[in-house]
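Left out: one protein chain. Kept in place: all the others.
For chain A:
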């Protein structure tokens, strides 16, 4: 049995998913439709379809992230693609082994699509220029993490039905967050109003389509859903925050503060979570938390993205 989602409604799918530039609302909605079909696949006893038989997907992680890498690799395998897994520390990149050499070496092995994670903005764009192949950005520096935003939006759609006119609060270190940037790009396109909220030193001066606030109450009041970001200890080391208790005092999402939001407003977190830092511990395990749904939906979303970027193309095979 195969899945054959209808992708004809939208203009041709962009070659890559670097961010959401070039992705229309219709294309994004079609991607969500495909994700629903993938959810059905994932509910079967045999969670596998032959859609990408013969294709090779390379996961290239210049920055370690076991969860994201496993999620992509499992998604590719469930679509019957072959998976080539490559991890390198960026320290080796600085020491003369270039991104370009690494990618061209992999390309000689007949890769059809690349999933790239890196700590610097823009490497996925460079990769697309060098390789001319579909690239899925699995996170580039502070810039974008589009599959995370897609799975967040998909999870919100499940919980809220529609995002039209819904207020979504994002709380934490907005300045350094690719998750915040990708959600800021995606959610307003789906009709949501986004308020990003965090300490003044961790907010950008502006972010298109997003209201910025240093006041947590402003951010949370009447929110339909709350997305909490991970706080990196590095921010204290770099002098951007005085201390952890200081952050907790101002910005930890607690049961009490969550009451500012609409009744029952769900909680999202991209993981991995610092319990009792950005989020009060018990909340993480409460029925308000959609964290497990996010992880499960990540599978379906990544399968759908691979499907949209590759199906209809010819696998390259070994070369």
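What to note about this one:
One rule holds for everything that comes next: a residue touches a chain if its C-beta (ideal position, glycine included) is under 8 Å from a C-beta of that chain, and two chains touch if they have at least 3 such contacts; residues count from 1.
Throughout what follows, contacts and distances are computed from a predicted model.
The complex includes a chain that is not drawn, and of the options "Dihydroorotase", "Phosphate ABC transporter ATP-binding protein, PhoT family", "Carbon-monoxide dehydrogenase medium subunit" or "protein-glutamate methylesterase" the UniProt name matching it is "Dihydroorotase".
From the options A:17, A:144, A:190 or A:253, the residue with contact to the unseen chain in the full assembly is A:144.
Within the whole complex, the absent chain has one touching residue among A:83, A:121, A:236 or A:296, and that is A:121. Check A:79, A:115 or A:207 against the missing chain and you find that the one touching it is A:207. Interface note for the absent chain: among A:181, A:235, A:257 or A:302, the touching residue is A:181.
Residue positions on chain A in contact with the hidden chain: 90, 93-94, 96, 98-100, 118-123, 125-126, 141-144, 175, 178, 181, 204-208, in rising order.
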